[in-house]
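Inspection log for the structure reproduced underneath, given as structure tokens.
Every protein chain but one is kept in place in this view of the complex.
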Amino acid sequence: MKVAVLSGKGGTGKTFVSVNLAVTAKESIYIDCDVEEPNGRLFLKPKNIKKEEVFTLLPQFLGEKCIGCRKCVDFCRFNALGFIKNIPLVFSEVCHSCGGCAIVCPSGAISETKRPIGVVEDGFYKSVRVITGELNVGETSGVPVIRTALDRTPINENITVIDCPPGSACTVMESVEIADYCVLVAEATAFGLHNFQMVYELVSLLQKPCGVVINKADGSYSHLESFCKERNIPVFCRIPYKENLAQIGAKAGIAVEEDGEMKEQFSELLGKIKREVEK
Amino acid sequence: MKKLLILSGKGGTGKTTTAAAFIDFSKTKGFADCDVDAPNLHLVAGVKTDPKKGVFMVRKKL
Partner (left out) sequence: MKIAIPVNDMREEAEVCVSFGRAPYFLIYDTNSKEVVFSRNKAAEAQGGAGIKSAQAIVDEKAKVLLTVRCGQNAAEVFNAAEVKVYKTTKVTAKENIEAFEKGELALMTQFHAGFHGKA
């Protein structure tokens, strides 16, 4: 069973919910797909880490074979190629590694080389396997790193928790694609609701079943709850806005291991998700 | 014209809240929400008029 945890707004508690779900499930896999700012490993502190570098492809020109037809330059929709003084130029940060230039080249003057863009770490915290994708600073897209991280998931595992990036664009879609179920973490604030609506639209578009965890719930903002009610979106649990939880979080502690109430709430949450998936 | 950039790395740390405060204090003539994936600044920056909306188009090479 693969569960994607996403939120739209940053800082609402995707990593908090993902980490605690994975720890609650015990025999589980936690995958951090928030490759621009992976923080799950700060809580889980995995050991015996194996690293794999992630590459993207970049065209390489064999100058003597180039006949100067410019078909590659005209083909590149990302405008990553130039042709100056009969020499092809490649702009590596602009290239999207589609490989089209090598295909359209009539003289076989283009081959592809690898360029590193990030790393996937794979380790363990107790019986939780912790996989972390990390994108190098300044890179255009985290999608290849996310794909590599997700490819490490064996089939038929007990539970895989996918900690998604914020927002509702490409990297989120990539992370959600393989999920059986989506847990939407939302903050009961105007900001939280606005971004929640955006991710809700995304998971509806992808036809993924979903349920909601309201984090930092202090009951002062009711619009989120009414939005869920109107659309029949199940609200699984409300995590209270409490000082001791903030303290545990601030020092990168795991709430279900330090707080009895959280332990209970998360095993209940896991049970609800399992039942929803089996439906 | 001086341009002030507000950024954070981690989500939910207060980029929008800080920006809204600066917008208010400075009586700035212009501001932009570049968090296009999850924009919220309009909710707090006191935007009172109806915005003009335009579709952002990119040209595809055919």
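In this document, chain identifiers A and B correspond to the written order of the chains, with residue numbering beginning at 1 in each.
In this text, a residue touches a chain if its C-beta (ideal position, glycine included) is under 8 Å from a C-beta of that chain, and two chains touch if they have at least 3 such contacts.
In this text the structure is predicted, and so the values were computed from the model without any measurement.
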Chain not shown: contacting residue from A:62, A:94, A:205 or A:246: A:94
Hidden-chain contact residue, picked from the options A:22, A:80 or A:109: A:80
Option touching the unshown chain, where B:4, B:21, B:34 or B:47 are the choices: B:34
Residue numbers in chain A that touch the chain omitted from display: 73, 76-85, 87, 89, 91, 93-94, 138, 140
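Operating definition for what follows: only the chains that are shown with their structure count from here on.
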Separation of mean Cα positions, chain B and chain A [Å, integer]: 24
Touching residues on chain B, where the partner in the complex is chain A: 9-13, 16, 37-38, 40, 43-44, 60-61
Residues of chain A defined as touching chain B within the complex: 8-12, 37, 39, 74-77, 166-169, 187, 190-191, 194-195, 198
